[in-house]
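All protein chains of the complex are present and in place, except for one that has been dropped.
Our next item is subunit A:
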Amino acid sequence: MTPRKRARTMRGAQYGVLLLVAAVLALTADWGEIRRAFFDVEVAKAQFPEIITTALVNTVIYTGLGFAFGLALGLLLALMKLSSVPPNRWLATVYIEFFRGVPALLVFIALGYGVPLAFQVRVDKLVTVMLALGLVGAAYMAETIRAGIQAVPKGQVEAARSLGMSHGRAMISIVIPQAFRIVLPPLANELILLTKDSSLVYVLGLALEEQELSKFGKDALNDYRSLTPILVAGLCYLIITIPLGHLVRRLEAKAARAK
């Protein structure tokens, strides 16, 4: 057999296997049951409009707050990691290793229950969500931003300093704006991850109007004894994450072109 013929046979075999699997599934599955469980149109309709006006909106708010705080803290940590003062670097390293290593769920529990217990304070739920998501996101974003800052050519700082800019001014006006262009795609990826992590807020206990997509879907599942709300909630996540994914690819393509 020539190599080309062999390749064609292999491809044909793969199509064959896929078709076979599909056929077996189609013949053996109880379609009525699956339809009732996942695609119950009445149940799906009943989720609207709250799943959008409350749940989706809350997911976006929680994620947005967490991302904004995480970005600011991540930038600070990145600058600490690049600092010429060793304790700054140590602190940042410890922070990053810690928050990358522990489950986000644990951070939510610690902030939601531990902090109020330990310090006898009541913390607003939005603040708790922002802190928990931000603390975790910052650990990932710090490494990304640090790499971005280091990817800015040394000549940029030298040109800025030669024009009389202080180190700080050169960072703010010259290095960081360029670094952010470099790290925009990985940051958008981080935003996608945070969107999904925002579901962890359920451990804080949510009032009806505070529910985000996952909790909303789970409650509806209990109410309707149907998986359909979970499917709808899942699709709502995709409404957020797929455009973000497209954005990432567009930004990556643009970054590749700019080189």
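Going forward, contacts are C-beta pairs under 8 Å (C-beta built on N, C-alpha and C of every residue); 3 or more make two chains touch, one makes a residue touch a chain; residues count from 1.
Rule of thumb we're sticking to: contacts and distances are computed from a predicted model.
Novice: Which choice in "ABC-type polar-amino-acid transporter", "GMC family oxidoreductase", "Quinol oxidase subunit 1" or "2-hydroxyglutaryl-CoA dehydratase" gives the name that UniProt lists for the one chain left out?
Specialist: Going by UniProt, the chain not displayed is called "ABC-type polar-amino-acid transporter".
Novice: Tell me which residue among A:Ile174, A:Leu187, A:Leu204 or A:Leu227 touches the hidden chain in the full complex.
Specialist: That would be A:Ile174, which touches the missing chain.
Novice: Of A:Ala160, A:Ala220 or A:Ala233, which one is in contact with the hidden chain?
Specialist: Only one listed residue reaches the unshown chain, and that is A:Ala160.
Novice: For subunit A, which residues lie in contact with the unshown chain of the complex?
Specialist: Touch with the absent chain occurs at residues 153, 155-156, 158-166, 169, 173-174, 177-178, 181, 258.
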